[in-house]
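Heads up, one of the protein chains got dropped from this complex, but the rest are sitting where they should.
The block that comes next holds chain A.
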């Protein structure tokens, strides 16, 4: 049994190594050839913080733009998010603002009604200039709002920025400093990891959990409220389900 269950999501552009990070964390192995994630996958592992057993329930999302609508529905009620970019591909770093703004937008919890738009705006193009992307992102947020309105994330979500593939130092395209600076500006935890060598992978998940745990200690969450992505460990299944008040469900498909 666990004292707490934290819900995590892993997000980021396609091919940055989200699934590999999860596999490394849950199975302690690395799969060099990994199929594209189609949809949303799931992994779990027990960790221990402050001598308390904590279960991490981790949702690994497809990075491909075409699955965004599916993955979006999983953003809701996450206590932690791993925002991953690939240090060898500059564009994955440039897209971070898109990913992040989406959350900020969601935090507003506004429901805007607008006709469905073409969602293809933010498909990664490596040669695009950052400012151009920002502009694109701006356009996208507006579009996103429609679909993401119900898939909001809570404002207390702990986000860790992860620069993955740190083992490929010779192909590095984003410096550590840049990553750290971006994280600082946006109030994120920052780590460079390697799912291949397992460097910092444990730390990434555990540091995030520690941060969440601190917030719980400080009383930032109403832990009864499952929208925060935190669940108290309870012996019976029934009570867990009972603890999810139907009132929390908002909006409709």
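Methods note: contacts are C-beta pairs under 8 Å (C-beta built on N, C-alpha and C of every residue); 3 or more make two chains touch, one makes a residue touch a chain; residues count from 1.
By our rule, contacts and distances are computed from a predicted model.
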| item | value |
| --- | --- |
| Among "Vacuolar protein sorting-associated protein 11 homolog", "Ubiquitin-conjugating enzyme E2 G2", "Transcription factor TGA6" or "Exocyst subunit Exo70 family protein", UniProt-listed name of the chain not shown | "Vacuolar protein sorting-associated protein 11 homolog" |
| Candidates A:41, A:178, A:203 or A:220 - the one touching the absent chain | A:41 |
| Chain A, residues in touch with the chain not shown (by the definition above) | 31-33, 35-36, 38-42, 62, 64-70, 73-74, 116, 118-120, 147, 150, 236-238, 240-242, 244, 246, 249, 251-253 |
